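A single protein chain has been omitted from the complex, and every remaining protein chain is retained in its original position.
Per-chain numbering from 1; labels A and B assigned in written order.
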Amino acid sequence: MSLNEIASLHPFFQLAPLVVFLPVLGLLINLLVGKRLGEKGIGAVASLATGGAFAVAVLLAVGLAQVSEGGTLTLANWINLGDLDVNWSFRIDTLSVLMMLVVSGVGTLIHIYSIGYMHSDVRHNEDPGRFRRFFVYLNLFIAFMMVLVSSDNFLMLFVGWEGVGLCSYLLIGFWFEKGADGIGNARAAKKAFVVNRIGDFGLLIALFLLFYNFGTLNFTEIFAQAPAVAAAAPGAIMAITLFMLLGVTGKSAQLPLYVWLPDAMAGPTPVSALIHAATMVTAGVYLVARSQALYFEVPAAQNAVMWVGALTALFAATIAVGQYDIKKVLAYSTISQLGFMVAAVGMGATVAGMFHLTTHAFFKALLFLGAGSVILGVEHGHAHAHAGEHGHDSFDPQDMREMGGLRKRMPLTFIVYLIGALALAGIAPLAGFFSKDEILAAANEKSIGVYVLLTAAAFLTAFYMGRQLLMVFFGKPRSGASEKAAESPLLVTLPLVILALLSVFGGALNLPGSHLLETWLEHSLAETAPGQFVLTVALISIGIALLGLLLAWLVYGRKPIFEKGQPDPLRRPLNGLFKALENKWWVDEFYHTVIVRPYQSIAKFSAGAVDQGVIDGVVNGMGSLVQSGAKAWRRYQNGYVRSYALTIVFGVVLVITYLVLR
Amino acid sequence: MPMSYFIGLSVVMFAMGILGVLLRRNPLVVFMSLELMFNSANLLFVAFSAYHQVLDGQLFVFFVMTTAAAEVAVGLALIVAIFKAKRTIDLDQMSSLKG
Partner (left out) sequence: MSLGLIFMYAALALVVVISGVGLITSRNAIYAALFLVLNFITVALLYIALGAPFIALAQVTVYAGSIMVLFLFVIMLLGAEQLPIAEPLRGQRVLGILLAVAFLAEMMLFVMLRGAPTIAGQAVSPEFSTPATIGMLLFERYLLPFEMTAGILLAATVGAVFMTRQPRPEHKSALPAVREEGQE
């Protein structure tokens, strides 16, 4: 549809491209004149750009409330090559606008938070000049994320998909010269990039197969043809959906490609909140939800998605129990919760998955930002406790063993963190309870195995969140830094409060009685069923959440812990098992031995024997061949004019011979 | 007179020009041999001009002569310049461009 046509549907719809162009405008301003704006100006420009995108998304939502079918707005023809015809066009429907709202809404809050956070972070890392770069990257990320969620074809989605991957790489490696051995952060960024590449390869193959089987990459056309193609070539749809699943496991950090996300915590905390918890990692969930029509055709692929999600949910939750880094715990929790969402979209409960995606964006962003606030406070305390001393190398402001008792020193942070943790644990009536419960109810109906896995994961979720709360905020301060910790500035805490409110009331989006989100999304999704509310499931869910919290208090809350380097109280009862948790089941080591090491030796072989031996040998051989040939021929270039003339006459005689014999 | 007379004469002149160019080491004689070859070509031009009763052949001879004059001027200037530099005009002494 052109601009005029879409405007005739609803005047607000023609604003859709602004969700991409406003962040781009913001980043251009910061890129070009940011140096003169100062930190406040840079932050304001970036936040306004994202906030503007949010406002546009709200207007689109208003428009959709009246014209619920939405529409597509074609900006330009991108590729027109034989059968391949791809447009730059924006799809305005309830699903994409929901994603826009989440991305730009949470994004705006995180932008505001970042102004305060990066102010001290760049000083802590002694390079204030990077403040501007951070916001440029952040706006670039929002722009790409908007491209991803607003596209109306798979290729444009792929552009956004790769773009957010790039931003993720840039932001994980934001302090690329820091980290272990000075390259730890760069390594983490590289790992994220490479692991994502594996997933993107899967998505790319899926795109090729889509185009091969459907002859188009447009969402509407593909989904309309899906049943016919599935009847003609069921294997093709199976392959497409499974390769897409590979892409999802990469981007949304599912088994077996989740390993990059914990390392991605090397990025600044707002990045962890925005990209690695709330938005980018949910792109995989969005992709499955969007391609729902394809997945409905192959139940086997649906089952694969469901089981991958459920296994990831439990697996990551176990690892989270054994971590000491405040952000690592949240990272594994994110993987686990993404597992919930993937399982939900896998089992066809798309609305539940999107619901959980939304609420999770609220409370996980809140938790990460809260953790960032804690880190800021501890860093502040460290600076005060050790004023005049040199070097803070051995001190890790993210180690929960060094914290404790922060409840009194950072009361506001504590309250919002508590809200986030309870929402994540699934305590009624906070947001997480409703969304998680809807997934559990769907699982209960679909497969008892998945239900058990997810419930176990929910129990562990409550346990590790309780453990974290107790380790960070309760007890007595276990280091000078946490003793001197101070509350963060208003710019940091204000977004926390807003997110906390969203975490409390986010459940209202899809209350069991009203099904607001479900009626909203049914315009975009092929088949939706009203989320079930099963009382027993809900009771069990609350019960195990409380049980988990209680167990956490029993282990970590009753007596002082980590005094004088004392090990984790869980270590003695669990012994070897806890060691496995602490070491993340040695998955990284396993990958290193099974994949990375052989790969490197293959690479070494290729570089040494193949490249330097064979290929360079061929090239050098050509060179010496030419050289020796030239050496032989140069005898004829003897400098005597008469010799040359002889050669010419010889040629003339040859030509005449030809003419005579012809 | 049959055309073969002129053609044969022309070919003989040309062959003698070839021999002169290939065998003589004095660049002046080489030049003269070149003029001989020009002449053999000119002879053919004129003969065919008469045969076809077309005047253009004679005009070509005219142009060849003019160009040959230019060529001689430059060639002789070159020989003089070389003689100034090397104090000899032996063609076989001029092989500094050998590979």
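Throughout what follows, a contact is a pair of C-beta atoms (placed from the backbone, for glycine too) under 8 Å apart; a residue touches a chain by one contact, two chains touch by 3 or more.
Note that the structure is a prediction, hence the values are computed from the model and not measured.
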Legend entry - Residues belonging to subunit B that touch the chain removed from view: 1-9, 11-20, 22-26, 28-29, 31-33, 35-36, 39, 42-43, 46-47, 49-51, 53, 55-56, 58-59, 61-63, 65-74, 76-81, 83, 88-90, 92
Legend entry - Footprint left on subunit A by the chain that the document does not show: 640, 642-643, 646, 649-650, 652-653, 656-657, 659-660
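Heads up, the rule we're going with is that only the chains that are shown with their structure count from here on.
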Inset, instruction - Would you mind writing out the residues of subunit A in touch with subunit B in their complex? - result: 633-642, 645-646, 649
Legend entry - Residue ranges of subunit B in contact with subunit A within the complex: 18, 21-23, 25, 91-92, 94-99
